[in-house]
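Take a look at the following structure, please.
One protein chain is absent from this view; the other protein chains keep their places.
Presenting chain A:
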Amino acid sequence: MDAMFAVFQAATLALILALIYRPLGDYMANLYTSDRDWKVERGLYRLIGIDPRAEQSWPAYLRGVLAFSVIGVLFVYVLQRTQAVLPYSLGLPAVPEGLSFNTAASFVANTNWQSYSPELTMGYTVQLAGLAVQNFVSAAVGIAVAITLVRGFARRGSGTIGNFWVDLFRGSFRLLLRLSVVGAIVLIVGGVVQNFTGFTEITTLAGNTQSIPGGPVASQEVIKLLGTNGGGFFNANSAHPFENPTAWTSLFQNVLMLAIPFALPRTFGRMVGSNKQGYAILAVMATLFVVSLFALSALEAAGNGTAPELAGGAMEGKEARFGSFGSALFGTTSTLTSTGAVNAMHDSFTALGGMMPMLNMMLGEVAPGGVGSGLYGMLVLAVIAVFIAGLLVGRTPEYLGKKIGPREIKLASLYILVTPTLVLAGTALSFAIPGIREDVESTSIWNPGIHGMSEVLYAFTSASNNNGSAFAGLTANTPWFNTALGVAMLLGRFIPIVLVLALAGSLAAQDKVPATAGTLPTHRPQFVGLLIGVTVIVTALTYFPVLTLGPLAEGLN
């Protein structure tokens, strides 16, 4: 019976995403190829001093991305450091330096890792002017970078890949803001709060006092999900009843997280002139998603482990209204995108169930991945896949009429090395550096034994892949974690962006080679299977050893 309801819920989600695939994908394709600016946009471009029709080479585009992100980090940092004098700060003091750095890096890198408890740390001004703004613009940056890579495939003999500022403004206003206004109102209908009243003290029915929080939550909640950011207004994130009040709002939040990442393959197909290419990428993403969802749902429903078996089910850290499947669905969506929101505590998942969010992130968040980052991650893997296929048959590999030469393969290979290096080095250093090790073990780790190692591994996996979810028992507000995770988030975001923009530039400059009888078709099931294989094998080979030390050891014990 429960399984049937679970299938219905998953089918509803699939149906909604299928219905929006074409209209949203086509809308984005049009948005990023049109040369018509709105009148108000032309005014804004004059105000910031750019020519919207001036196309940029990839280094110029990159300069824009980096300059905008540096300014973003400084902005969020200064807002936190001056919180004490800002209005609507609920009497909260300035955020300490280390935490301010970590949070600024986190929100600019579209990660939304939170080393802090929002109720006790962030006033409304920091949340709105700092964090919510980054929720919009960091998402728009991600989509912009993905679009440049698509342009790289679509253009021929071009020295330019677009204009960063135009892509940024259009993505923020015409795409994210418009959808957010609608989504925020839907969330309020469901019970998400939207006010400026702070905490209200009430007397409960039993005569105790309780403090009921307020805040401009709905407006931030919607972009937290739509931009695959994930930073909760409250500590409990989407498990908090004021962020996610009902089972249907939870399903709606899944739709928000998946809408843009799953529609981007359509945008890709449209822009490269073959919708079939988009369907092939979509098929890879959807297959991985379904398999991962099935695994986590089954593992949580089975409820193996000492505590779940004693209690009669894995309901520790889960909300009654969502149940086991609603929690597994949300956890899968959140970690296969780069969102990192949670409606259940992943730290309390069963041992093997808790490995699934980690595996999802380790896949590189490509099924369907974060807004933009998912598509460019998958396209880089597609480049690797055609290269491997080319080696097998002894031909120069091509993808969409572009030759995959030494330069392209170097860039793609470096790309897939970045996050594993950060994850494994960060985890290893946490236990290797004298002084740090003791601090990690005594202060940060919450669950003793193997599970504690998993908490650290999860933290670096989440930060480096810009997810933001956590095995939240870990106390991360320490000098080591604030610094190391902050650096991991920035490098995990911006090194891949540099490589993708370089790849986009190199592809755009090429002419197209005509397809011949020997060209590998990249829109057929054969290629879909190959790409799935490459995605899984690259991940499995990299992370299997460390997983055997953590969740596998705990789960198979």
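By definition in this document, a contact is a pair of C-beta atoms (placed from the backbone, for glycine too) under 8 Å apart; a residue touches a chain by one contact, two chains touch by 3 or more; residues count from 1.
As a working rule, contacts and distances are computed from a predicted model.
Undergrad: UniProt name of the unshown chain, from "Sulfite reductase (NADPH) hemoprotein beta-component", "ABC transporter ATP-binding protein", "Potassium-transporting ATPase KdpC subunit" or "Peptide/nickel transport system permease protein"?
TA: Missing chain, UniProt protein name: "Potassium-transporting ATPase KdpC subunit".
Undergrad: Please identify which residue in A:Pro52, A:Pro96 or A:Pro241 touches the non-displayed chain.
TA: The single option touching the absent chain is A:Pro241.
Undergrad: Which residue, A:Met28, A:Met122, A:Ala154 or A:Leu168, contacts the hidden chain when the whole complex is considered?
TA: Answering carefully, the residue with contact to the hidden chain is A:Leu168.
Undergrad: Pick out which of A:Ser57, A:Thr82 or A:Gln194 touches the chain that's been left out of the picture.
TA: Here the residue in touch with the unshown chain is A:Gln194.
Undergrad: Given that one chain is not shown, which residue among A:Ala18, A:Ile71, A:Ala84 or A:Val513 touches it?
TA: Among A:Ala18, A:Ile71, A:Ala84 or A:Val513, only A:Ile71 touches the chain that is not shown.
Undergrad: Tell me where the left-out chain touches chain A, residue by residue.
TA: Contacting residues on chain A, toward the hidden partner: 5, 8-9, 12, 44, 47-50, 63-64, 67-68, 70-72, 75, 117, 119-120, 128-130, 132-133, 136-137, 165, 168-169, 172-173, 177, 180-181, 184-185, 188-197, 199-200, 202-206, 208, 210-214, 216, 218-220, 234-236, 239-242, 245-248, 250-251, 304-308, 310-323, 326-327, 342-345, 347-351, 354, 446-451, 454, 471-473, 554, 557.
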